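Worksheet: the structure to be examined is printed underneath.
With one protein chain withheld, the remaining protein chains of the complex are depicted in position.
First chain written, first letter: the chains are A and B, and each begins at residue 1.
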Amino acid sequence: MASVTTTAPSKPPVQERGTFSKKFNFNYFVQDNVTGSRGLIIWVSFLALINLGLLFQQFNNAPGRTWIIFGIWAVTVLGTVVGELFTLHIGATRWLKENMFNSVSNALLTLLLALLVGIVVAGLWSWGVVNATFDPQLTHPDVRTFDGASWGVIWGARKLLLTGLLEPEQSWRVILWTVTILALWALSFIGTREQTRETRWGTLVRQFANVGWLLSPFLSYIFLAGLEYTEPFIDPRRLIIGTIVFSAIMGILWFFKVIQLTPITTALWVLSWPAAYLMWRGITLWNANAELFTTIDPDRWGGLLLTVIFAIFVNLLSLPIGILLALGRRADVQGIPWWILWPVAIGLTAWGLYSSTFGNCIGTIPALCENVNLWATSRNTVEQIVAFWPLLIPLATWAFLRSFNGNFLQAFSVLFIEIIRGVPLITLLFMAIIMAPFFLPEDSQGLSNFWAVIVGYTIFTSSYTAELVRGGLQAIPKGQYEAADSLGINTLQKYRFIILPQALRILIPPLAGAVIGTFKSSSLVALVGMIDLVGSTKAIIANSQWLGLRTELYVFMFVLYFLVSSIVSWYSRRLEERTGLGVR
Amino acid sequence: MAQTTVNPPGSDANIPPPPEEQGIGARVLSYIFDIRFLGVLGQIAFILLLIIGAQRIFSNFGSNVDKLGRAQFICRDGRFAYRCAYDFMETQAGFDIDDTVLDYVNTDSFWWALTNGIVNTFRVGLLALIATTILGTVMGVARLSENWLVSRLSLAYIEIIRNTPILVQLLLLYFSVILALPDIKDALQPFNLPIYLSNRGLIMAWPQFMSSAAIWLAFLILGIIQFQVMWVYLTRREERTGQDSNKVGWGIAGFLIIAVIGWFISASVSDNEGLLIADNARIDQVEDFENVMLSRAGINHISELETLPEEELTAVTLDVCVLRESPSEANFVNRLARNGIPFKISRNGSPAKAMDKYVDGSCEMFAAPVSILAAERATLENPNDHIIVPIDEQPLVWSIPRFERFNIIGGTTLTPEYFALFLGLTIFYAGGLAEVVRAGILSVSKGQTEAARALGLSEGQRLNLIVLPQALRVIIPPLISTYLSLMKDTSLGVAVAFQDVYLVSQTLMNQSGRALQIMIILMLVYLAISLFFSAVLNWYNDRVVITER
Partner (left out) sequence: MTATMEGPEATKVKDVIVCRDVHKWYGDFEALKGVDLTVTAGEVVVILGPSGSGKSTFIRCMNRLEEHQEGRIIIDGIELTHDVRNISEIRREVGMVFQQFNLFPHLTVLENITLAPINVRKWTREKAEDLAVTWLTRVGIPEQADKYPGQLSGGQQQRVAIARALTMQPKILLFDEPTSALDPEMISEVLDVMRDLARAGYTIVAVTHEMGFAREVANRIIFMDGGEIVEENTPTDFFNNPTHERTKLFLSQILNH
C-alpha cells in the first residue's frame, strides 16, 4: 500500500512486508515478487523470457527505437528503485511506483507493452506518414511503387465517398443541405446554452432554429430529392403520405413529450405547409428551365450522404414505433376471454381442416386457392401429416391464453420484438429488398431499394428501441403510476405527463448509444448492394485509377466512424448533463 | 360534526341499488363502459385492423405470387402446387463450398449445401464465442489493472472497437491484414511452433484420432468415473475423520494414471493401420525402413543422409501414397519422421487413385487402414507379390504441417475467410464483453472484500467464494446476450465470402430463384439459435432468483 511509506513506522515487521515497506528487506522483496507461489514464478519467468526475446529481436531490427524505449524504461525503473531504497520519492517517481512498477511482474509487463506499442506505432507511422504519398494526382501503376499509404485516393475519390453515384453537378445541393442542417444545429446549440437561454436574443435564436427545424423536412426534400417541374409539381400521393407520416411522427413525439411545441411553433408549423408549397411553386416558376433542384432518384444517393440519411431517417422513425411497442408490451388490459377465443379457434380449425382434406379453397385469392387440398395431393406420410396443419391453431390458442392470458396487445408486441431481435439485421435488409416486390400493388413501379432498406432497418431498430424504452419504463417506481391514478388522470395523460418524460430522461444515454449503433450498423446496407460509405469503396477499388487501394479507404472509414461516434457520444453526455439537471 | 355511531349494514337509504336491480338502460351502459369490455373491444379492433392491413398486403402478395412467383411452387412433374414449395431443395446445388467439414461436392443437393452452411455458422460462431469469453475477460480485468499502461491500453482497445462498425473492422482485418500476410512459401512461424500464418490462412498442428481412440476414450471415461468416486470417498472420509486431503490433486493423479495406462493398452492392442508394399522390398516391419534406407544410400548411419547431394537424396527418398488428410497419413508420416527417414507423400482422394499410382510405380507403398488395403490388394494382378505390413498406432496422432515444395501440407487449415471472421467477431465482441466484465467486478462492493478478509479467507478463497459468484450474477445475463448477438453477426461472413448459412442461402436463392422458401428457412435457423440462448438466459435467471431467496 502506498501509505505505508509514511505511516506506521512502529508496527511489527510482519506488517511492513510488501514491496514498499519502509525498511527494504531483500528477502521479503524476492518472496513477494518472484518466489511467492509457483504460479508467480512461472508468470514472472515467462514475462522475462518474452521480454528478452523481444528485446533481442528488436535490438536487431530497430536499434534506435528500442534503445530509446529500453533506456526510458531502465531510467524510470532505476529512479523508482532509488526512490524506494533511500525513501527519496518525488512526485514523479511516486506516480511511477504506484502505476507502473509496483511489482517485478508489472515492471516487466510495462516494458513488454511499451515495446509492443513501439512496434505498432512505428509500423503505422512509417506506413501512414513517412513512406506515404499524399498526392491525389498519383494514379494506378505509380501508386503501387510506394511502401506506404497512398492517401491521395481519398481526395481523388471524394465525390464517391461523400455522395456516391450522385451526379457531380448536383453535389452543391448536398453541401447546401449539410450547411443548413449544421447551421440549425449550431443555432439550437447556442440558443439552449445556459448563458444565452434567458436572454432576449437567445430566445430569438432558439425560436428561429425551431422554425428552421420545422421547415427542415421540406428543405431536405427539395435539396436532396428535388422537384417535379411538370404539373402537378409534386406527386400528390407522395405529398399526402409524407404529410401523414411526418405529422404522425411529430405528433407522437410531441405527445410523448420528446419534443415541445408551443402554440406559436405549432401555428408556424401548420402554416409552413402552404409556405412550403409556395416556395415550391416559386422555385419552379422562377426557374422554369428546370436547372435547379431537379429530381434525384433516392437510389442515386450514396456515400457518406446515404449513411447519414439512413441514420437520421431510421432513428426518427424507430423512436415513436419503439415507444408504442414498449407500451404494447407492458399493456395491462383485460385479455380476450376464452369463451370468445375458443369458438373462433375451433371454427377456424374446422374450416382449415375441411379445406385441406376435403375442400379445395380457403380464400378468394385465386393464387392461394389452387391445390390447397393437401391430403388429396399428398405423396408421402410427411405431406399427409402436413395436411393437418390447422391443428396448430388450437395449439397456438392454448399457448396464447396460457402465456398472455388473452392479452393480444402484449402478445403482438412481444412476438414482434422477439422475432425481429432474433434475426440478424442483414437478413432483414435482404428480405426487405427481396420481398418488397411481392407485397406492392401491381401497378406501382416498385419500391426503390432505398425505401425497402429503410423499412427493414426501421423495423429492426424499433425492436431494439422498444426494449430500451421498456427498460426505462420499468425503472419508474410504481408509486408514480399510483399517484397519477389517485389524481384521476387518465392513462394517456399519465404516460404523457408523468411516465414517459421521466423514462425518456433516464433513457438519454442508452438512446444515444442506440443512435450511434444505428449509425455504425448502417454500414451493413453495403452488403445488400447499397452504395453507402462502405459500399462506395467497392466502386473505388474497382476503378482502374486506384486499383487495389483498399487499406487506405478502410482506415479512412475506420477513423471517420470513430470520430463521428465519439462526437455523438460526447454530445449525448452534454445533453444528459443539461437535462439531468441538478434538480433531482 | 360526525357521529360516532356504527351504522348497521344494509340500513342506509342512500346506497344505490346493486347493479342487478338497476334499470335496463343503466345496466347496458355500465356494461359498455366496463373497463374489461373496453379493453377486449380495443384488442378486437386492433386484430381486425391487422387483418385488414394483412389482407391488403396479401392480396397484392397473392396476385404478385401469381405474376412473379408462380414458378416457385412448381412440382417436379411440372404441376403447380403449394406442397411442392420445397421440392427444388432436392436438386443438385451446382456450386462449391470451399470450406466444409462435412463431405460436400457440388453435385450434392441444396439441402446438403444448406446443412453445410449451418455447420459453418456454428463452427465459426462457437469458436468465436469461446475466444470472446477469454479475450473479453482478460481485457475487462486489464481495464482494472493497477498498471497504468495496461489499463490505458485496454481502455483504448475498448473505445476504438466499440466506436467503429464491425463491418469495417472485418474488412480491414481480412483485406488489409490477413490477405496482406506473406505468401505461403514465406509463411510466418511464431516461436517455431507448428503454426504457419500466410495469406492462405492459419495452418496449425491438429490432433487426429486413430481407430484405437475408441478404446482410449473408454479409459478416459473410466478416469472421470474414478475422479468422481475418489472425490466422494475422500469427502466422506473428510467428514468422518476430519482428515484434510487434496481431493482435486488425488483425482487428477488417478485420472492421469488411468489415461496413461489406457494409452499404452489401446496402442498395443490396435492392429488397424497397415502399409501395402511389394514383397521383394525386404520390409516386414516398420523398423526395417532404416536398414533399407542405409543400404539404398550406401551409408552407415541415418544421420549421414544430410551429407548426401540433392539428386541422390531424391533418389533414395521413399514415395508414399496416402489418402488425403486421413489419420493414417499423419500416423505414418510421424513414424517415418521420428526415424529421420526421407519420404515424399502423394495424397489421393480415393483408394482407387492411390492404387493406380501404386500399380504404375509412382509410389512404392500405400499407407491406409488394413481393411482398405486388404480389399485393394485383392484387386491387384498378383496379390501374393504384395504384403501388408502392420504399423503400430497410438490412439491420437498429431498431424503436423510441413513444407513440401512451395506448399504446406498436413495439419489443419483455417481459411483466411474463416480466420478473419473468427478474429473479427472475437475482437469486436470482446470489446463489449470487457465492459460487462468490468462492471461485474466493480459491482461487488468493497464491503464484501473487507468482510471476507475479516473472516480470514485467503485471497484465492475470497475470489472463488465471495467475489466471483456475485460478479457472475451481474455478468452472465449480458454475457448471454453478447453470445446471441455474436451468433447472429456470423452472417457478416458474407463480407469476407465465408460460406455460412446466410451466404449459402443467398447463393441458393440466386441458383433457384426461390426467395420465399429459403428466407423462411433462414429465419427459422436464426430464430432457433436465438430461442436457444433466450432459453438458457431464462433458465439462469430462474435459477438465480431461486438461490437468492
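We adopt the following convention: a contact is a pair of C-beta atoms (placed from the backbone, for glycine too) under 8 Å apart; a residue touches a chain by one contact, two chains touch by 3 or more.
Quantities reported herein were computed from a predicted structural model and do not represent experimental measurements.
Between the chain not shown and the residues A:134, A:358, A:497 or A:570, the one that touches is A:497.
Mapped onto subunit A, the footprint of the missing chain covers residues 477, 479-480, 482-483, 485-490, 493, 497-498, 501-502, 505, 583-584. Listed by residue number, the positions of subunit B touching the unshown chain are 1-4, 6-7, 9-10, 12, 14-16, 18-19, 30, 33-38.
To be clear about the criterion, only the chains that are shown with their structure count from here on.
For the pair subunit A and subunit B, the distance between mean C-alpha positions equals 29 Å. Listing the residues of subunit A that touch subunit B in their complex gives 98-100, 102, 106, 109-110, 113-114, 117, 333-337, 340, 365-368, 370-372, 374, 377-379, 383, 386, 407-409, 412, 418-419, 421-424, 426-427, 430-431, 434-435, 437-442, 516, 520-521, 523-524, 526-527, 534, 537, 550-551, 554-555, 557-558, 561-562, 565-566, 569.
Of all the residues in subunit B, the ones that touch subunit A in their complex are 35-37, 39-40, 42-44, 46-47, 50, 57-70, 80-83, 146-150, 153, 159-160, 163-169, 171-172, 175-176, 180, 488-489, 491-492, 494-495, 502, 506, 509, 515-516, 519, 522-523, 526-527, 529-531, 534.
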